[in-house]
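See structure below.
With one protein chain held back, the other chains of the complex are shown just where they sit.
What follows is chain A.
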Amino acid sequence: MIIATKEIKVQIETINNTKKITSAMEMVSASKLRKIQNRMLLSRYYTQKITALCIRILTDQNINYKNKYITLNKKNKKTCYILITSDKGLCGGLNIKVFRKLLTYINNNKNNYCFCTIGRIGNKFIKKYGGEIVCYIKKIGEYPKTNEFYNLIKLIIKDYDENNIDCIQIIYNKSINSIKSLPIIKTILPLTRNIKEEIIKKIVYIYETYDFNKLLNNILTKYVEAQIYQSVLENITCEQSARMMAMKKATENANNLIIDLNNTYNKLRQENITQEISEIVNGAAALV
């Protein structure tokens, strides 16, 4: 009996320690979430601006150049998927949702494909699933910088220019509000025209440059960079909010477990006391 009560006490202590960790992680995630959310919202404005600019230049009728940045080649040879996942776990089913979306999409469109992975968990998954990994970026942390993606951007734009890949798509979790997220697949190149019409005003520009291709390349690089950076920020926001929710649930579960164990412990203690009293009474009765 005494051994059982001791065991329960040890269990309660262990769960209490775990609870402390989970509640601390919840608070850390909550503070990080607020910071990253602000950055994501600011970056959204920049991304919108550069996307609109890019579409306006590429749909300009006055310029003659290869139009492969706008229209999709009908014989789509190879698609490059940029898979964005988290580096760490403990964030509920966030990454699984992305993988499920990716697999359904790949099964529906039977093209050749290759992957660029950002985040450790995605890379692990692709290695298991099978597929060519062109580029892998890890340890992006909570506050990524644009120069971390420089090699990736250079590589995919070069591949796109040389017609090794015909389509670049990005898969990530889009943050809808601080609790809700949705896995989505977005086409970066060629530029799809499903952006709202009011953003794409028809403007005839003067291009003040001696080398138009250089200007275009610069804008395209900035566009791809902004899209990737924005997606990464959105994914980090979702990761932090998912981790916050997961840790909140874990703390609640730990609380429930502690209440249950406390009840069992009290019952056992009560039994012990009752038994001792009855033993004393019986002993006293025997003496009389």
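Rule of thumb we're sticking to: a residue touches a chain if its C-beta (ideal position, glycine included) is under 8 Å from a C-beta of that chain, and two chains touch if they have at least 3 such contacts; residues count from 1.
Here, contacts and distances are computed from a predicted model.
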Since a chain is absent, check the UniProt entry for it and pick the matching name: "Nitrate reductase", "Amino acid/amide ABC transporter ATP-binding protein 2, HAAT family", "ATP synthase epsilon chain" or "2-oxoglutarate oxidoreductase". "ATP synthase epsilon chain"
One chain is left out of this view; which of A:59, A:146 or A:264 touches it in the full complex? A:146
Touch criterion as defined above, residue of A:101, A:222, A:248 or A:269 at the omitted chain: A:222
Determine which one of A:8, A:50 or A:165 touches the chain that has been left out. A:50
Option touching the unshown chain, where A:39, A:78, A:248 or A:269 are the choices: A:39
Since one chain has been left out of the picture, which residues of chain A touch it in the full complex? 39, 42-43, 45-46, 49-50, 53, 57, 146, 201, 203-210, 214-215, 218-219, 222, 225-226, 229
